[in-house]
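Okay, so here's the structure we're looking at.
Here the complex is missing a single protein chain, while all its other protein chains stay put.
Up next, chain A:
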Amino acid sequence: MNKKFDRVAGIAFLLIGILFFIESQKISDSAYGSSVGPKIFPMGLGLILTLLSIRLLYETFKYKTEDSTKDKLQYKKFFIIFGSALLYAFFLEKIGYVVSTFLFLLIAFQTLERGKVIYSIIISTVFSVGIYYMFSELLGGSLPGFPLF
């Protein structure tokens, strides 16, 4: 149990619950011939989540903090891969599926473990080109294949 995370999460969910409740009031309550409109369900959910978050926050005061063994997280690798995945999503439509997938895989392979560049290049190429041709040629799907320029 991570007390700090539970507190932050409790507050975050509390805010989400309250926000949901308030925002649900803005939903117009036109219910054709029915007394229950589109408002009730989200409103109730917001209320329940708010109550549960308070309960969670209350619980965090009850249990003792365990000495969390600080496991070393590989933040650097994670951020490089996550960042390149974001760029992958951003460039997918712009430079096409084949190129962006190839680049992403190559970077990610090399980030996780340096070396054997030739293998990485071969696998990335086979994967990106293979998926693209399987999908768009054999199955007739549409993917932005290559750069448009």
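Definition applied: a residue touches a chain if its C-beta (ideal position, glycine included) is under 8 Å from a C-beta of that chain, and two chains touch if they have at least 3 such contacts; residues count from 1.
Everything that follows uses one rule, which is that contacts and distances are computed from a predicted model.
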{"item": "Protein name, per the UniProt record, of whichever chain is missing from view (\"Chemotaxis protein\", \"Phosphoribosylformylglycinamidine synthase subunit PurQ\", \"Acyl-CoA dehydrogenase\" or \"Tripartite tricarboxylate transporter permease\")", "value": "\"Tripartite tricarboxylate transporter permease\""}
{"item": "Option from A:I18, A:L45 or A:I95 whose C-beta touches the chain left out", "value": "A:L45"}
{"item": "Touch list for chain A against the chain that is not drawn", "value": "1-2, 5-6, 9, 13, 16, 20, 23-24, 27-28, 30-38, 40-42, 45-46, 48-49, 52-53, 55-56, 59, 71-75, 77-78, 81-82, 85-86, 88-90, 92-93, 97, 101, 104-105, 108-109, 112-113, 123, 127-128, 131, 135, 139-141, 143"}
